[in-house]
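For reference, the structure I am asking about is given below.
All protein chains but one are shown at their positions in the complex.
Moving on to subunit A:
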Amino acid sequence: MNNPCVIPARPEDVVGDKRWESMHKRYVTEARTSEPEVVFIGDSIVQQLQFSTIWTEKINSLHCLNFGIGGDRVEYVLWRILNGEFEFNVPIKAVVVFVGTNNTDCTPHEVFEGLLEIVRAVKSKLGGVAIVLPTLLPRGQNPNPYRERNDHVNTFLLDKFENPANAEPGLTENVHVVRIHGGIVQGDQTISHHVMHDYLHLTDSGYAKIFEPVHSKLMQILKN
């Protein structure tokens, strides 16, 4: 029984314009030629973060690279890390990994195992670098199975990385799970389009509120 989330893979180019490959190649070049201290890697929520006010006014001053690709699944991010996007010429101080919401056909545990595989891959490339894992966000205007799925992934993540009993040498050191999923679902169980304009992607004010804890954690890490 193979878990697709732990097997590095590239998406198929169904459209024929090779956009994913172009972006990957651009990121490989950026890794080689830039001098970042922080690297963000993940899906569309990471990619669009770079156009937000919190990025331009706060996060980017920490010398960041943004390796987000819209639509990315856990296994595509895994592949990218192992195939050039993490070949840097300078020491990296922190990596932010945020992916999983697009693995809609996988179980929470499969997604969780995939994220662990990503952590292992990052560590294989960058040693003891600090790894920041923001919790997966809820989605959809009303309660639905994807919200529960993402919630379960978060439960697994918090249990693995915050419970000392689950510490695993070579895996759990210097990994910081940051809770960002609270305060999005309202009292009536809906998500407002003022926070997520399409009930998945964040508005500018959504980013400002939800990624502030990530910014704070990075400031903490970089101070040490």
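The working rule: a residue touches a chain if its C-beta (ideal position, glycine included) is under 8 Å from a C-beta of that chain, and two chains touch if they have at least 3 such contacts; residues count from 1.
The definition used in the following text is that contacts and distances are computed from a predicted model.
Novice: For the chain that's not shown, choose its UniProt protein name out of "Platelet-activating factor acetylhydrolase IB subunit beta homolog", "Vacuolar ATPase assembly protein VMA22", "T-complex protein 1 subunit alpha" or "Centromere protein S".
Specialist: The chain we cannot see is, by its UniProt record, "Platelet-activating factor acetylhydrolase IB subunit beta homolog".
Novice: Of A:Arg19, A:Lys58, A:Lys125 or A:His181, which one is in contact with the hidden chain?
Specialist: Final answer for the missing-chain contact: A:Arg19.
Novice: Determine which one of A:Asn83, A:Asn142 or A:Gln186 touches the chain that has been left out.
Specialist: Looking across A:Asn83, A:Asn142 or A:Gln186, the contact with the absent chain belongs to A:Asn142.
Novice: Which residue among A:Glu87, A:Asp159 or A:Asp198 touches the omitted chain?
Specialist: The missing chain is touched by A:Asp198.
Novice: At which residues does subunit A meet the chain that is not included here?
Specialist: Against the left-out chain, subunit A lists 14-19, 22-23, 26, 47-48, 51, 69-70, 104, 139-142, 144-147, 193, 197-200, 204.
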